[in-house]
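A single structure is presented below for examination.
== chain A ==
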Amino acid sequence: MNATNNNPIIAVKDLTIRFGGHAAVDQVSLEVMPFTLKSIIGPNGAGKTTFFNLLSGQYKPTGGKVFLKGKDITNLSAPMRCRLGLGRSFQLTNIFPLLTVLENVRLAIQARKGYGFNFWRHYLHFSACEDEAYQILKEVLLDEKWLYPANLLTHGEQRKLEMAILMALKPEILFLDEPTAGMSQEEVPAILEILERIKSMGDKTILLVEHKMDMIMNLSDSIAVLQDGRLIADSDPETIYRSKEVQEAYLGGGAKRE
Partner candidate 1 sequence: MLRREQRKKRYYSIGFVLPCLVLALFVLIPFLGPSYKTLDLALKIIIFASLVASFDIMLGYTGILSFGHGMFFGIGAYCVAFLNGKYGDPTYFHLFLGLLLAVAVACVLALIVSLISLRVKAIFFAMITLALAELTIVLANKLSHFTGGEDGISISLPGIFSAAFSPGSFLGLDISGRVITYYFILLACLGLFALMLRFTHSPLGRVLQAIRDNTDRAEALGYKTFYFQTLSIVLGCTVAAMTGGLYAMWVGYVNPESTLEVMAIMLNVLLMVIIGGMGTLYGGIVGAAFLLITQTFLPDLQKLAIDLFPNASLLHTILERWLLLFGILFILVVIFFPKGVVGSAREFIARARGEAFFSS
Partner candidate 2 sequence: AEPIKIGIIQGLSGPLEIYGKAEVTGFKMGLEYFTKGTNQINGRDVTLVIEDTQLQAARAKMLLTKLYSDDKVDLAIGPTSSGVALAVLPVARDFKKILIVEPAVADSITGKDWNRYVFRTGRNSSQDAISNAAAVAKPGVSIACIGQDYAFGRDGIAAYKEAAEKLGAKIVHEEYCDPKGTDFVAPIQRIIEAMKDLPEPKFVWVIWAGKGGPIPQLISAGLDKYGIEITSGGNVLAALKMMKPLDGMQGATYYYYENPKNPVNDWLVEEHFKRFGDPPDFFTCGGFAAAGAVVKAITAAGSTDTEKLIAAMEGMEFMTPKGTMKFRKEDHQALQTMFAFKLKVDPDVEWAIPVLTRELTMDETAPPIANKK
(Lines give C-alpha, C1' and ligand atoms only; values in the text may rest on other atoms or scores of the structure.)
Protein backbone atom coordinates (compact mmCIF):
# COMPACT_ATOMS: atom_id res chain seq x y z
CA MET A 1 0.00 0.00 0.00
CA ASN A 2 1.01 3.52 -0.51
CA ALA A 3 0.80 4.54 3.08
CA THR A 4 3.51 7.11 3.14
CA ASN A 5 2.60 8.17 6.56
CA ASN A 6 3.24 6.24 9.67
CA ASN A 7 1.43 8.48 12.07
CA PRO A 8 -2.08 7.48 12.98
CA ILE A 9 -4.74 9.53 11.22
CA ILE A 10 -7.12 9.16 14.12
CA ALA A 11 -6.07 8.63 17.65
CA VAL A 12 -8.28 8.58 20.69
CA LYS A 13 -7.01 8.68 24.18
CA ASP A 14 -8.92 7.52 27.23
CA LEU A 15 -12.13 8.40 25.51
CA THR A 16 -15.04 8.07 27.91
CA ILE A 17 -18.70 8.95 27.90
CA ARG A 18 -21.16 8.34 30.65
CA PHE A 19 -24.89 8.44 30.42
CA GLY A 20 -25.99 8.90 33.97
CA GLY A 21 -24.03 6.26 35.81
CA HIS A 22 -23.45 4.03 32.85
CA ALA A 23 -20.19 4.31 30.93
CA ALA A 24 -21.10 3.53 27.36
CA VAL A 25 -17.53 4.07 26.20
CA ASP A 26 -14.99 3.60 28.89
CA GLN A 27 -11.39 4.73 28.68
CA VAL A 28 -10.86 3.64 25.13
CA SER A 29 -7.50 4.40 23.57
CA LEU A 30 -7.04 3.43 20.00
CA GLU A 31 -5.19 4.42 16.86
CA VAL A 32 -6.20 4.13 13.26
CA MET A 33 -3.50 4.17 10.63
CA PRO A 34 -4.20 6.09 7.46
CA PHE A 35 -5.57 4.30 4.42
CA THR A 36 -6.49 1.16 6.26
CA LEU A 37 -9.78 -0.43 7.08
CA LYS A 38 -10.37 -1.04 10.70
CA SER A 39 -13.38 -2.94 11.93
CA ILE A 40 -14.93 -2.55 15.28
CA ILE A 41 -16.88 -5.44 16.60
CA GLY A 42 -18.50 -6.25 19.86
CA PRO A 43 -21.71 -7.47 21.37
CA ASN A 44 -24.83 -5.37 21.20
CA GLY A 45 -24.58 -2.41 23.45
CA ALA A 46 -20.84 -2.60 23.59
CA GLY A 47 -20.59 1.04 22.66
CA LYS A 48 -19.69 0.88 18.99
CA THR A 49 -22.25 3.34 17.78
CA THR A 50 -21.55 5.60 20.72
CA PHE A 51 -17.87 5.45 19.85
CA PHE A 52 -18.71 6.58 16.33
CA ASN A 53 -20.86 9.33 17.70
CA LEU A 54 -17.96 10.53 19.74
CA LEU A 55 -15.62 10.53 16.78
CA SER A 56 -18.02 12.29 14.46
CA GLY A 57 -18.98 14.84 17.09
CA GLN A 58 -22.62 13.93 17.74
CA TYR A 59 -21.75 13.42 21.40
CA LYS A 60 -19.32 15.29 23.58
CA PRO A 61 -17.14 12.97 25.62
CA THR A 62 -17.12 13.12 29.39
CA GLY A 63 -13.41 12.49 29.29
CA GLY A 64 -10.53 11.81 26.96
CA LYS A 65 -9.43 13.27 23.70
CA VAL A 66 -9.80 12.72 19.99
CA PHE A 67 -7.00 13.57 17.58
CA LEU A 68 -7.22 13.90 13.86
CA LYS A 69 -3.84 13.84 12.16
CA GLY A 70 -2.31 14.81 15.42
CA LYS A 71 -4.65 17.74 15.95
CA ASP A 72 -6.93 17.81 18.95
CA ILE A 73 -10.50 17.96 17.67
CA THR A 74 -12.29 17.01 20.87
CA ASN A 75 -14.12 20.30 21.08
CA LEU A 76 -15.14 20.71 17.46
CA SER A 77 -18.81 20.47 16.51
CA ALA A 78 -20.19 17.82 14.18
CA PRO A 79 -20.44 20.04 11.11
CA MET A 80 -16.88 21.22 11.61
CA ARG A 81 -15.59 17.68 11.83
CA CYS A 82 -17.57 16.81 8.78
CA ARG A 83 -15.75 19.52 6.89
CA LEU A 84 -12.44 18.18 8.08
CA GLY A 85 -13.28 14.99 6.27
CA LEU A 86 -14.98 12.81 8.80
CA GLY A 87 -18.09 11.28 7.28
CA ARG A 88 -20.38 8.76 8.78
CA SER A 89 -23.32 6.57 8.06
CA PHE A 90 -25.94 5.80 10.64
CA GLN A 91 -26.95 2.48 12.08
CA LEU A 92 -30.60 3.32 12.07
CA THR A 93 -31.60 4.81 8.79
CA ASN A 94 -31.15 8.54 8.85
CA ILE A 95 -32.03 10.25 5.62
CA PHE A 96 -34.20 13.12 4.42
CA PRO A 97 -37.48 11.29 4.16
CA LEU A 98 -39.51 13.74 2.11
CA LEU A 99 -36.85 14.74 -0.36
CA THR A 100 -36.17 12.74 -3.46
CA VAL A 101 -33.43 10.18 -3.52
CA LEU A 102 -31.40 12.31 -5.87
CA GLU A 103 -31.84 15.35 -3.71
CA ASN A 104 -30.62 13.44 -0.69
CA VAL A 105 -27.36 12.76 -2.42
CA ARG A 106 -27.14 16.14 -4.09
CA LEU A 107 -27.35 17.87 -0.76
CA ALA A 108 -24.39 15.91 0.45
CA ILE A 109 -22.35 16.90 -2.57
CA GLN A 110 -23.41 20.49 -2.13
CA ALA A 111 -22.30 20.35 1.48
CA ARG A 112 -18.94 19.01 0.41
CA LYS A 113 -18.48 21.67 -2.23
CA GLY A 114 -19.47 24.26 0.31
CA TYR A 115 -21.93 26.44 -1.48
CA GLY A 116 -24.77 25.86 0.88
CA PHE A 117 -25.06 29.54 1.57
CA ASN A 118 -25.31 30.52 -2.04
CA PHE A 119 -28.69 32.02 -2.71
CA TRP A 120 -28.14 33.92 -5.89
CA ARG A 121 -28.40 31.23 -8.44
CA HIS A 122 -30.95 28.62 -9.24
CA TYR A 123 -29.87 25.34 -7.81
CA LEU A 124 -30.23 23.64 -11.15
CA HIS A 125 -27.38 25.72 -12.46
CA PHE A 126 -25.04 23.65 -10.43
CA SER A 127 -25.41 20.80 -12.82
CA ALA A 128 -22.17 19.08 -12.01
CA CYS A 129 -23.65 18.38 -8.63
CA GLU A 130 -26.63 16.60 -10.02
CA ASP A 131 -24.67 14.57 -12.47
CA GLU A 132 -22.36 13.44 -9.78
CA ALA A 133 -25.26 12.55 -7.51
CA TYR A 134 -26.79 10.48 -10.26
CA GLN A 135 -23.53 8.72 -10.82
CA ILE A 136 -23.30 7.74 -7.20
CA LEU A 137 -26.86 6.45 -7.21
CA LYS A 138 -25.90 4.24 -10.12
CA GLU A 139 -23.10 2.80 -8.14
CA VAL A 140 -25.33 1.78 -5.28
CA LEU A 141 -28.00 0.50 -7.65
CA LEU A 142 -30.56 3.12 -6.80
CA ASP A 143 -30.56 5.10 -10.03
CA GLU A 144 -33.95 3.85 -11.07
CA LYS A 145 -35.58 5.38 -8.04
CA TRP A 146 -33.94 8.78 -8.24
CA LEU A 147 -37.24 10.63 -8.29
CA TYR A 148 -38.81 8.72 -5.37
CA PRO A 149 -39.21 10.51 -2.10
CA ALA A 150 -36.83 8.68 0.16
CA ASN A 151 -39.48 7.55 2.61
CA LEU A 152 -41.07 5.36 -0.03
CA LEU A 153 -37.95 3.26 -0.37
CA THR A 154 -37.89 -0.08 1.33
CA HIS A 155 -35.75 -0.60 4.33
CA GLY A 156 -32.91 -2.11 2.36
CA GLU A 157 -32.97 0.63 -0.22
CA GLN A 158 -32.79 3.23 2.46
CA ARG A 159 -29.64 1.58 3.70
CA LYS A 160 -28.20 1.92 0.23
CA LEU A 161 -29.18 5.52 0.10
CA GLU A 162 -27.44 6.06 3.38
CA MET A 163 -24.34 4.62 1.80
CA ALA A 164 -24.73 6.84 -1.24
CA ILE A 165 -24.96 9.97 0.91
CA LEU A 166 -21.78 9.00 2.66
CA MET A 167 -19.99 8.42 -0.61
CA ALA A 168 -21.17 11.76 -1.88
CA LEU A 169 -19.50 13.46 1.02
CA LYS A 170 -16.22 11.97 -0.19
CA PRO A 171 -14.81 12.02 3.30
CA GLU A 172 -11.25 11.15 3.97
CA ILE A 173 -12.38 8.92 6.75
CA LEU A 174 -15.55 6.91 6.54
CA PHE A 175 -17.42 5.60 9.52
CA LEU A 176 -19.77 2.86 8.49
CA ASP A 177 -22.24 1.64 11.07
CA GLU A 178 -23.65 -1.69 9.91
CA PRO A 179 -24.01 -0.63 6.31
CA THR A 180 -25.52 -3.89 5.19
CA ALA A 181 -28.02 -4.50 7.96
CA GLY A 182 -31.35 -5.22 6.34
CA MET A 183 -29.92 -5.44 2.89
CA SER A 184 -30.85 -8.49 0.91
CA GLN A 185 -28.30 -11.17 0.46
CA GLU A 186 -28.17 -10.35 -3.20
CA GLU A 187 -27.10 -6.80 -2.64
CA VAL A 188 -24.49 -7.26 0.00
CA PRO A 189 -21.88 -8.14 -2.60
CA ALA A 190 -22.46 -4.83 -4.34
CA ILE A 191 -21.75 -2.95 -1.16
CA LEU A 192 -18.78 -5.13 -0.49
CA GLU A 193 -17.51 -4.34 -3.90
CA ILE A 194 -17.88 -0.65 -3.29
CA LEU A 195 -16.00 -0.96 -0.05
CA GLU A 196 -13.28 -2.93 -1.70
CA ARG A 197 -12.96 -0.41 -4.45
CA ILE A 198 -12.78 2.48 -2.03
CA LYS A 199 -10.21 0.61 -0.12
CA SER A 200 -8.13 -0.23 -3.14
CA MET A 201 -8.00 3.40 -4.17
CA GLY A 202 -5.80 3.74 -1.18
CA ASP A 203 -6.66 7.25 -0.14
CA LYS A 204 -9.39 6.57 2.35
CA THR A 205 -9.47 5.38 5.87
CA ILE A 206 -12.47 3.32 6.84
CA LEU A 207 -13.89 2.40 10.19
CA LEU A 208 -16.49 -0.28 9.95
CA VAL A 209 -18.96 -1.72 12.41
CA GLU A 210 -20.56 -4.93 11.25
CA HIS A 211 -21.93 -8.10 12.63
CA LYS A 212 -21.31 -10.10 9.45
CA MET A 213 -18.12 -11.88 10.35
CA ASP A 214 -17.24 -13.14 6.90
CA MET A 215 -17.36 -9.64 5.55
CA ILE A 216 -15.21 -8.34 8.34
CA MET A 217 -12.64 -11.03 7.97
CA ASN A 218 -12.36 -10.40 4.25
CA LEU A 219 -12.03 -6.67 4.40
CA SER A 220 -10.33 -5.65 7.56
CA ASP A 221 -6.73 -4.71 8.03
CA SER A 222 -7.24 -4.76 11.73
CA ILE A 223 -10.05 -5.35 14.17
CA ALA A 224 -10.83 -3.75 17.47
CA VAL A 225 -13.17 -5.43 19.90
CA LEU A 226 -15.32 -3.49 22.32
CA GLN A 227 -17.19 -4.96 25.21
CA ASP A 228 -19.14 -3.08 27.81
CA GLY A 229 -17.55 0.10 26.58
CA ARG A 230 -14.00 -1.11 27.03
CA LEU A 231 -11.52 -2.06 24.38
CA ILE A 232 -10.67 -5.68 24.99
CA ALA A 233 -8.62 -6.44 21.92
CA ASP A 234 -7.13 -4.65 18.96
CA SER A 235 -5.18 -6.68 16.51
CA ASP A 236 -5.09 -8.29 13.09
CA PRO A 237 -8.10 -10.33 11.98
CA GLU A 238 -6.58 -13.76 12.43
CA THR A 239 -5.58 -13.14 16.00
CA ILE A 240 -8.94 -11.73 16.87
CA TYR A 241 -10.74 -14.61 15.24
CA ARG A 242 -8.78 -17.06 17.28
CA SER A 243 -8.98 -15.17 20.52
CA LYS A 244 -10.96 -17.14 23.01
CA GLU A 245 -12.27 -14.08 24.69
CA VAL A 246 -13.78 -12.80 21.49
CA GLN A 247 -15.21 -16.16 20.64
CA GLU A 248 -17.01 -16.32 23.92
CA ALA A 249 -18.18 -12.77 24.20
CA TYR A 250 -19.18 -12.16 20.68
CA LEU A 251 -19.07 -14.90 18.14
CA GLY A 252 -20.70 -17.81 19.84
CA GLY A 253 -21.48 -20.53 17.36
CA GLY A 254 -21.93 -17.99 14.62
CA ALA A 255 -18.28 -18.13 13.74
CA LYS A 256 -18.76 -21.46 12.13
CA ARG A 257 -21.27 -20.32 9.61
CA GLU A 258 -20.88 -20.37 5.88
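Just so we're on the same page, a residue touches a chain if its C-beta (ideal position, glycine included) is under 8 Å from a C-beta of that chain, and two chains touch if they have at least 3 such contacts; residues count from 1.
The candidates came about this way: all candidates are chains of the complex that A comes from, given by their letters.
Because the structure is a prediction, the values reported are computed rather than measured.
Participant: Candidates 1 or 2: which touches chain A in this complex?
Facilitator: 1
Participant: Okay, in this complex, where on chain A does candidate 1 touch?
Facilitator: Residues in contact with candidate 1: 56, 58, 77-79, 82-83, 88, 90, 94-100, 103, 106-108, 110-112, 115-124, 126-127, 130-131, 134, 146-149, 152, 165, 169.
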